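The excerpt is restricted to a subset of chains, each kept in its original location.
Chains here go by letter, A, B, C and D, matching the order in which they are written, and residues are numbered from 1 within each.
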Amino acid sequence: GEVEVLHWWTSGGEAKSVAVLKQMMEQQGHSWKDFAVAGGGGESAMTVLKTRVVSGNAPTAAQIKGHDIQEWAELDYLANLDEVAKKEGWEQSVPSVVTDIMKYDSHYVAVPVNVHRVNWLWANPAVFEKAGAKIPTNLDEFFVAADKLKAAGVIPLAQGGQPWQEATLFEAVALEILGSADYRKAFVDHDMAVLKGKKMVEALTIFKKMKGYTDQAASGRDWNIATNMVITGQAGMQIMGDWAKGEFIAAGKKPGVDFVCVPAPGTQGQFTFNVDSFAMFKQKDKGAMAAQNDLAKTILTPEFQEVFNLNKGSIPVRTDMDLSKFDQCALDSMDTFKASATSGDLVPSFAHGMATTSAIQGAMYDVLTNYYNSDNISAQDTANLLADVVEDAM
Amino acid sequence: MAKLDLIDIRKTYPKSDLETLKGINISIEPGEFLILVGPSGCGKSTLMNTIAGLEDISSGEIRINDVDVSGLAPKDRDIAMVFQSYALYPNMTVRENMAFGLKIRKTPTTEIDAEIKRVSELLQIDHLLDRKPSQLSGGQQQRVAMGRALARRPKLYLFDEPLSNLDAKLRVEMRTEVKKLHQRLGTTIVYVTHDQIEAMTLADRIAVMKAGEVQQLGSPYEIYNHPTNMFVAGFMGSPSMNFVPITVLENSDAHACTELTGSDGKAQLLALPDKLKTYVGKKLMLGLRPEHISQQLSHHSETDLISAARFNIEILEPTGPETIAQITINDHAVHCRLAPDLSITAGQDLDLMIDVSKASFFDPDSERNILL
Amino acid sequence: MPVTHTNTPAPLASTTPWQDKMQVWLPKLILSPTIVVTLICVYGFVIWTGLLSFTKSRFLPQFDFVGWRQYERLLNNDRWITACENLLIFGGLFIAICLLIGVLLAIFLDQKIQQEGMIRTIYLYPMALSFIVTGTAWKWILNPGLGLENLVHQMGFTDFKFDWLVNSDMAVYTLVIAAVWQSSGFVMALFLAGLRGIDSSIINAAQIDGASKPRIYWSIILPCLRPVFFSAIIILSHLAIKSFDLVTALTSGGPGYSSDLPALFMYSHSFTRGQMGLGAASAIMMLAGILAILVPYLYSELRGKRNA
Amino acid sequence: MHSSSTSQGENGLGRWLIYGVLALMALVYLLPLFVMLVTSFKTGTDIRTGSLISLPQEWVTDSWQAAWGTACTGVTCDGIKGYFWNSIKMVVPAVLISTFIGAFNGYVISKWRFKGSDLFFSLMLFGCFLPFQLVLLPMAAMLGKLGLANTTTGLVLVHVIYGVAFTTLFFRNYYINVPDELVKAAKLDGAGFFTIFWAILLPISKPIIMVTIIWQFTSIWNDFLFGVVYSGADSQPITVALNNLVNTSTGVKAYNVDMAAAIIAALPTLFVYFVAGKYFVRGLTAGSVKG
């Protein structure tokens, strides 16, 4: 049968990874129809997906992640993958934090592709050395180091001024300040008390303080440009998910030598995850359904997981894989992933749609970005506002 | 040749609160040349358009050869029209312009060619056949517009100010051409013009319109010499008829007469037709055409109705074939036509002959001609 | 009277009453597909959106009615307020500056300039490019670190500061710059066409009256171009209201949401935020704004025709 | 004899000023194009180190080849060349059909007015102002019902529907200035509705047809929103490919390739403007401005 896959992986490494998937599907006798829509972290793709579903012409699979899977499933557009899951033993090989997201009403409706760790700090050791600074492991150290970097004339923190990047930064700070439990209460369960609480205010204050260590031209900057600033030594460090690694590698840098990856300050042992996944849409055609199942199966094969994640910088969703080809950052990531899964320190990234609905996520973006970019609103007011908009959007 | 009857035609444009045509009744005989005149905006073009079927009528009936055509589409009325603005098809050559109507009627090509040859020679535009309208002078364009109408043989021709944009010389030529054409083809023609010479020389009958109503319908002679009201009287003729307010008096012989006061304040008696005896003591409007006040001609004896009087010549305008002089009668400026070879200068007094036999008299209130 | 032509006039190929009726119905028939399509695809969809704005639709349209709730939310939404304010600033400045530049360039170009064709094409070409194409270039040029500011710094003027793109208070003005760049050439073309259409004898008359060139333009020609101003303003405001690509490409509404515009607000709420009801409400508000502009235009359009 | 002073009594200074302003503005208008051009010829490092408008240290055409033939736009990495044809297949029919319908509509609205036609025209003008984001979903539902979802035909249909408001406006404003007498004369000549259109009005519509085609061509060619939403997987227009090429979620941005691709994607519209641009002002002069 034919699979039509809607995704927004169009740049070099990503495209090559998808090409592998395509190839594997074709080897199984299926044809692959590619529907790529890049831009804005999938915003355009979402629009396309919605219109296609409304026109009764849903693709076989679409790159949907996090909470959106639940929304689509609730509207009864997604296919049931329980059979494949059972046959392939997903329950055994994939941690339940991940499979929970893939299930609606305890049925599989989506297939995870990879796991990103979001709470990374990327640093250029050469710059740190020159400034006499130490790569920070907690927030206090962060500010000490940042001051030193600043004094040395480099931008301490490379940042891209887009709401999702700001949210990524905030999320890392909030995880440290609130701790995993309160983080979850605030961003997953939307506990008003926590949202308005003192810790939230503190997190916001630190978040704003960090802005003082970014450069002024950050607004609108793409994340990879920010990464490049670290690579070229213009900036000292960046807090960004593990996809930033690709940028270092592409620039010919070696992990541990030319750049280092450490957990975002104070979040050692904690893991903010961002899982990419494909949701499978209901098909009428038998052949298409078979192909769909094969696609789901193929995605979770160790072969594909390895190729894909090597390319993308993330780690496989399967915890039972041979990781010999992966680099240190990935290995660290995997270790933390496994450990935190049991310790409760594995939290969904709200900045990447893992924690909550897009409505609430968007509302929070608005509040955060406005707070971050404007000088006339206090942290307390922002916390209150955050609670208000979340409540309104619920 | 067709008979055309307009029966109580009324027309109100949509979105307009005024009636543009207020009940037009005209019967046009087969082969007749009818001219419509009237001031701008009186509804001449509207009437033409309704006849052609380009505008609907609000009420009334249009009959061609006794068949009511009011409901027919323009193309089924078998009418050709020449528009004031030429309305040549800019994308077609002169030949194509003229052939268009024939082609649509599926006339055989050879016939079309013959027809175009005939018409273009007639109008002296045969050397222009392959030009586009934009390459023609105004006069040439006008002739092409005529040609387009003439190439067909409709029951009825409508001409809406077809010569208005020509220069004086070409206009005279084309006028003669139209006249000849009508004599040869004998087709019924309705023709709108602003030009009085055109109206007088071409028409079998003239309809003078004002504000959507026919004021007078008659032969050029009737219109010129026996206007029914002051509007018609003043509209035809250039310089136009002089209107002088008078009071009818009775002279010693019990004949009707009146007093004319010149610019010097002296009153002179003017004999009036005896028909006016009933109006003695009443105020009337005397309508005198300029040519009825002229220098004394030795052979013209002073008869009953041709009186001599002396006036001061205020302005003299020699036009070549004649000289227009302005005098004042009863405080009104009055134009007279004098011979060009008269040796006289402005400011002098001159003996003038006033020919009241051809004068018209109007009621000052109703403005109607009281002698008709 | 001699009748030289004896052949009878060729009657029109006989037409049946049916064909005549056709002629009456044809215009309506021709227009009817457009009428139907317009009614459905413009008005139908607007009504549909209007309905949607009274529902609590989130992810996809659904019809659970909640009354004016979405409008209340909208009016309480800071971002929407900002977007509307921005539209006023952006729209006002964009239209004003485009008109100014357009008029000026048109007047200058109308002075029997050599190479007019080439210059005109240069002014017009931005219209040919989409913002997906030029957005990146503008982002660079306006970016303090990469573009103009950096350039001037390299030239030695280190005090020069041009950080509008990244300044919350000024970002909306960068939209104006880029939008003006794209559309002012078109406005220039409109005015140039208008100028070419002006009866030169009016200008002659003014010269004879003793007016100087600037005076002629100010007192006579510009007032005569009123209809062109009107067309231009309508086209420009339609561009301003619809500008979406531009914002997406240049600022994405940032920093924060300081340069957000209603079209972007509506799009992101309807499609990426899962707030379809709110998005629909904002669309309806936008349409109401457009109506406020369009109705006077149509009014003057229809009235003007009657006068002409 | 008096050639030194023109009748306008302008001095040389004024003329210099005019030329100066015109040239300066031309530079401003050209700046983004210039930036795009030079960037497309630079190497990656050159871009990172050099300034925005500095000329390339070494001119390379790699990025052009990449944009044309090897850059990734999805699972395939064949550049944007394949999408060119997709766009053409969509633009040509959409432009022709919408122009054609617009011409007919304008003809009816200006020359065959009937009760309600003016009202309809006003209603239709409103269509010009409709934010397209609003119609995405209902239109999708409709296309789905018609079985045209994600087909080139469906995409063409959408462009025609929302382009007709503008094309009708253009033609109506043009035809309103054509004297009614022309139509009347043709009616008397026996021409019917279609004959008048084909034989009389269409042949004199060249300027406005050019304006309409230019307008429609650029707006449809440059359209992204409808293109991405209503095209099929194998019929995506070039703007979608360009968007895919330019927007990366991970990995390195190759600005030189982006710029080269952007210029390539804009070539047809630029071509249309350069070739037909002179008709643009002429066509506008011929009446469409006066409203």
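Just so we're on the same page, a contact is a pair of C-beta atoms (placed from the backbone, for glycine too) under 8 Å apart; a residue touches a chain by one contact, two chains touch by 3 or more.
Note that the coordinates shown come from a computational prediction; the quantities given were computed from them, not determined experimentally.
J.: Only one copy of each distinct protein chain appears here; what is the full stoichiometry of the complex in this structure file, written with the labels shown?
T.: So the complete complex, counted chain by chain, is A x1, B x2, C x1, D x1.
Just so we're on the same page, only the chains that are shown with their structure count from here on.
J.: Going by C-alpha centres, which chain is most central here?
T.: Smallest offset from the overall C-alpha mean is found for C.
J.: With contacts defined as at the top, give the pair, B-D or C-D, that has more of them.
T.: Between C-D and B-D, contacts are more numerous in C-D.
J.: Compute the distance, rounded to whole Å, between the mean C-alpha positions of subunit B and subunit D.
T.: Each chain's C-alpha centroid was found; their separation is 56 Å.
J.: Roughly how many whole angstrom separate the Cα centroids of subunit C and subunit D?
T.: Measuring from centre to centre gives 14 Å for this pair.
J.: What are the residues of subunit D that contact at least two other chains?
T.: Only 136-137, 139, 190, 192, 243, 246 qualify.
J.: Give me the residue numbers in subunit C that touch at least two other chains, ranges are fine.
T.: 12, 23, 61, 146, 267, 271 - these are the residues of subunit C that touch more than one other chain.
J.: Going by the contact rule at the top, pick out the subunit A residues touching subunit D in the complex.
T.: Answer in residue numbers: 4, 7-16, 18-19, 22, 32-42, 44, 47-48, 50-52, 54-57, 222, 224-225, 228, 232, 243, 246-247, 250-251, 312-313.
J.: Where on subunit D is subunit A touching in the complex?
T.: That would be residues 48, 72-77, 136-137, 139-141, 143-145, 149-150, 228-230, 233-234, 236, 240, 243-253 of subunit D.
J.: Which residues of subunit C touch subunit A in their complex?
T.: 58-61, 73, 78-79, 139, 143-146, 163, 165-168, 171, 248, 250-252, 254-258, 267-269, 271-275
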